[in-house]
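First comes the structure, then the notes that go with it.
Only one protein chain is missing; all other protein chains are in place.
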Amino acid sequence: MWFMKKMKSKYEQFREKIKIVLYGTNTILGRMFDLVLLGLILLSVLLIMMETVQGINQKYHTQLIICEWIITVFFTIEYILRIISIQKPVKYIFSFYGIIDLLAVLPMYLSIFFPGASILSIVRALRFFRLFKILHIPQISHQSIQLREAIDASKEKILVFIYFVLISTIIIGSIMYLVEGKESGFTSIPMSIYWTIVTLTTVGYGDISPQTPLGQFIAALVMILGYGIIAVPTGIVTAEFAKSSLKNSNSVSGKKTCRKCNSQIHFDNAKYCYECGTELPNN
Amino acid sequence: MWFMKKMKSKYEQFREKIKIVLYGTNTILGRMFDLVLLGLILLSVLLIMMETVQGINQKYHTQLIICEWIITVFFTIEYILRIISIQKPVKYIFSFYGIIDLLAVLPMYLSIFFPGASILSIVRALRFFRLFKILHIPQISHQSIQLREAIDASKEKILVFIYFVLISTIIIGSIMYLVEGKESGFTSIPMSIYWTIVTLTTVGYGDISPQTPLGQFIAALVMILGYGIIAVPTGIVTAEFAKSSLKNSNSVSGKKTCRKCNSQIHFDNAKYCYECGTELPNN
Amino acid sequence: MWFMKKMKSKYEQFREKIKIVLYGTNTILGRMFDLVLLGLILLSVLLIMMETVQGINQKYHTQLIICEWIITVFFTIEYILRIISIQKPVKYIFSFYGIIDLLAVLPMYLSIFFPGASILSIVRALRFFRLFKILHIPQISHQSIQLREAIDASKEKILVFIYFVLISTIIIGSIMYLVEGKESGFTSIPMSIYWTIVTLTTVGYGDISPQTPLGQFIAALVMILGYGIIAVPTGIVTAEFAKSSLKNSNSVSGKKTCRKCNSQIHFDNAKYCYECGTELPNN
Partner (left out) sequence: MWFMKKMKSKYEQFREKIKIVLYGTNTILGRMFDLVLLGLILLSVLLIMMETVQGINQKYHTQLIICEWIITVFFTIEYILRIISIQKPVKYIFSFYGIIDLLAVLPMYLSIFFPGASILSIVRALRFFRLFKILHIPQISHQSIQLREAIDASKEKILVFIYFVLISTIIIGSIMYLVEGKESGFTSIPMSIYWTIVTLTTVGYGDISPQTPLGQFIAALVMILGYGIIAVPTGIVTAEFAKSSLKNSNSVSGKKTCRKCNSQIHFDNAKYCYECGTELPNN
């Protein structure tokens, strides 16, 4: 009857409104909600961290738990509303953000049955990636795109490089294992490989370090090797960046010439000579 | 009366002279004063450092304090004279250098009421930045400008990058916290995040280091990850430097705009708009 | 007689088949075999690692040994078949892969007489390099070629650089030895040089670290030096990468030479010598 219809339309209006609030980023309401959300994510991540700190946890355990529950409930409602309000709920549920939104609330409920599972709520940190959807500053998003581009372009080279590095770590690790032996911390080949990686990456904890003169000599060689090696990934990425940043700048390949003054260095998209103003050939 | 007037003019002369000494860098007197000032800054910074070294402090406490007071008084007088001699004292007071000049003297006076506050005088170190105003070597200043340019240009990208890094540190840190547990130093998630940053940046103190095989395996992965990651900021900055050094060839500073089509990316030496062929303004 | 002949031909067929399996990479059978091989290499390397881990070795010693023997026998048969099936066996035997294939099986047999030699089987890790022959993805192989090119091109510069670094490590090491003396770990000049390398490469174990103020001051200088120094190899490699990536535009590989004027730097697509205008050979 008309009553039902009215209900329906009301519900539709309600859905529409929610959708604007949840997904809209160019409306004031939507933007505000997003910022509130961001704040809550930050807060909840901090709370979970606090929970793992002995001193604080003992003092404020109950308060922490309560706050976390409140936030979790809020997130749960948000999650449900997101599903209701969107056209293609299934698509959202199995999207990157959809899965994260789910993982952000699940652990808390699991913690009812398995205490301690609440720490897993830390995955909420991944929700920070929303930030880029939230603040629609083209500048930033452009930057991040450029970043991704350069990294993608250099990914393959770096993988090949890391593959070589890993093989050498196995060899070097084994040599150090044979040279140093157990007493100086090189208790096994995996351990020696761990040491090799710690050294090649110049992290150098010092929890394991060669004691025998020969071991230290080899270690020195490894370091100098790593010295040259660390240059490679940097070189790869940098070259990509240089490329992409050159691409973005208005390119001048010198393919255009002015018939009148024979000047050649024009922008590729130039229509007129910047020297004498005569029209340029369209090639 | 004429007497007052005389006084006034005398004072004016005095002010003028001081101004030349304090702010002038191309007069011999001004330059000399600046060098003396620089020397005093260096001296006072060293004195404050010495004061914190047990051995030295016990022996020469009084001498140190006296020297510091002398320098402080000198700086105070300088500060006052700067305010008097300049036209727009307010502007100076709230300028970067003005604030530093104030902060450079305050702590010492505070130390009368709160002993130990004298250490805060270390902020005087910031006065070293005057160096660039002092030695007016265009070379150097040009260099520093190029430096700032490149860093500014790459700032945004680096921020985006660091934002991603921070999120991953939270995730990695939490994983390590769960894997390693308390006994091997990963006492809390914040602590684990601290460890992650120490590792990703290849600092590697070794005050905390993974003990379990699984933990060490993940650590190794993190290091190799950091290996590739450290390349990114370098790549960003380098690309910028390369760009700026290439710009020297045929620069496009966007200083020119076409009256007709409002296109702005012209060569600085362009005479005509490459878009519509109309003449460009000569600025 | 005909019988012998038949045998011969049968053997020939058999040889042919094996050759396809062992060396063929574009046949399904060949590809499959290669993947199986790769899996076995990985397995055996892991086994040898496990063998060096106390806990695991004590529990599963016999099983480990048995598995290793099985794999070794498999590799031995493979090695023999490779020699039989190929046209130029000698060439293979003394090739890089041939030697590795031999070294991969020898240690196990040696371990019969010298227990513990089995660990040397770790050299099998070098067989991983086959991977690139196996997966004939032009992409990857192209990447690795570019990598090698850039590294080769920058090798010389890096060697010169390392030569200088080594001389400075000797000098710095000696200074630190004189400054710090025995009690703070700088027991000898070689040890100090080891410390210098550890510091210059920013590995920084902390097993040895300066204790005296002067020593720490020098160390700080060394670090800042190393700061600038670490930039050099990176700079070298990166420049090479940038070059190689720029070469893609209009390449000059110097493959062409002018018959008349012997000039060699031509574009690869050049038809005429830019020096004297005579036609260039099309290779």
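Which chain is which? They are A, B and C, in the order written, and residues in each are numbered from 1.
Keep this in mind: contacts are C-beta pairs under 8 Å (C-beta built on N, C-alpha and C of every residue); 3 or more make two chains touch, one makes a residue touch a chain.
Computed from a predicted structure; not experimentally measured.
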According to the contact rule at the top, which chains on display are touched by the left-out chain? A, B, C
Full-complex contact with the absent chain, from C:Ser9, C:Thr27 or C:Ser188: C:Ser188
Residues from chain C at the interface with the omitted partner, ascending: 156-157, 160-161, 163, 167, 170-171, 174, 177-178, 187-190, 193, 199, 202-206, 209, 213, 216-217, 219-220, 223-224, 226-228, 230-232, 234-236, 238-240, 242-243, 250, 252, 265-267, 269-279
What residues on chain A make contact with the chain left out of this view? 202-206, 234, 238, 242, 253-255, 257, 262, 264-265, 283
Contacts of chain B with the absent chain, listed as residue ranges: 45, 48-49, 52-54, 119, 122-123, 125-126, 128-129, 131, 139-140, 143-144, 146-147, 150-151, 158, 162, 165, 190-191, 193-194, 197-198, 201-207, 230, 233-234, 236-238, 240-242, 244-245
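We adopt the following convention: only the chains that are shown with their structure count from here on.
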Per the centroid of Cα atoms for each chain, what is the distance between chain B and chain C, given in Å? 44
On a C-alpha centroid basis, what's the spacing between chain A and chain C, in Å? 31
Multi-chain touching residues of chain A, meaning two or more other chains, are 190, 193, 202-206, 230, 234, 236, 238, 240, 242
